[in-house]
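Excluded from the complex is one protein chain; the other protein chains are retained at their positions.
Moving on, here comes chain A:
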Amino acid sequence: MSLEIRNLHKSFAGQVALERIDLALDGAEFVCLLGPSGCGKTTLLRIIAGLLAADRGSIRLNGRDLAAVPTRERGFGIVFQSYSLFPHMTVAQNVGYGLAIRGVAPARIAERVAGLLATVKLAGFGERYPGQLSGGQQQRVAIARALAVDPALLLLDEPLSALDARVRAELRGELREVQRKLGIPTLMVTHDQDEAMVLADRVVCMNRGRIEQSGTPQELYEQPRTRFVAEFMGHSNLLTPDWLQHAAPSLLAGMPADLGPAGAACVRPERIALTPGAAGGGRIVEVAFMGNFKRVRLEWRGRELLAEVSSALALRPGDPVSVDIAAQDCAWVMA
């Protein structure tokens, strides 16, 4: 399977929703569209599903243009945040729905449904109605329903957002497992960067209708190319060259020559080493205890920094600290 999106544009009543979107999906990849609400990620998913038409640009599935192919003939599977099961059908009928539409023999449907229900850990639930299931169970049924038709592409629209934290973490793991096992190319929309990092082979970070950066979760975290990615993928300290010039000139060593005017060095909080002691010139402003670590706000050479340190380190507001940042921990964001 290969899905290729080229130069896609979409606007609603003059409001640009998507701009110059280029994206390719290959093999059994799990791709996450990540971004804040209103960034266009759901619009992109809906255009791929055929629920919306693009203004310009092309989408090709295995080389074939999808522009004129109706949703129902694309052969995809979709799971929404809101479960969206048929309330008057049993779990088994829900899961077998797509197969029934395709005219598959009832016996084969039953066999396939039983297998899928076992895959999503709902064996024996076939005769129940969606109203009798918990949210997490309903979403499993929705996933099984989407998988039943052997979709060319599995589309997930914030599938875990409506669930409790515990169920969400559990289902997250199962989703990844099932996707790996069945090898179905998957595109998931989410605003939760943790979710994206755990699940995705590749994260496509979107902002204001554009793709900011695309890469493995590690790439996006360690080498963000824009301020937006740096700030959206976890916490960061963005240090401008001007400030570095007088505060920590040694960190400018790795600065690219073509850095733009908005360029900066991105230093992740856990890469900042703090040592209690009066000599360093830093002063703790606030300490938040997070369990396995402490998140610390501190004053250092005329600006505020965010650091994360072991919770074993005893730090209190007002304490003096010395600050160490290594040059190789600076990722340079270009804009």
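We take it that a contact is a pair of C-beta atoms (placed from the backbone, for glycine too) under 8 Å apart; a residue touches a chain by one contact, two chains touch by 3 or more; residues count from 1.
Going forward, contacts and distances are computed from a predicted model.
Trainee: Which of the following names does UniProt give to the chain that is not shown: "ParA family protein", "Iron(III) transport system permease protein", "Ligase-associated DNA damage response exonuclease" or "NADH-quinone oxidoreductase subunit H"?
Mentor: "Iron(III) transport system permease protein"
Trainee: Would you indicate which residue among A:38, A:75, A:115 or A:234 is in contact with the undisplayed chain?
Mentor: From the options A:38, A:75, A:115 or A:234, the contact with the absent chain belongs to A:75.
Trainee: Where the complex has a chain not shown, which of A:24, A:53, A:262 or A:335 is the residue touching it?
Mentor: Of these options, the touching residue for the absent chain is A:53.
Trainee: For chain A, which residues lie in contact with the unshown chain of the complex?
Mentor: For chain A, the residues touching the absent chain are 12, 46, 49-53, 55, 64, 67-78, 80-82, 84-89, 97-99, 101-102, 104, 142, 145-146, 149-150, 152, 155, 157.
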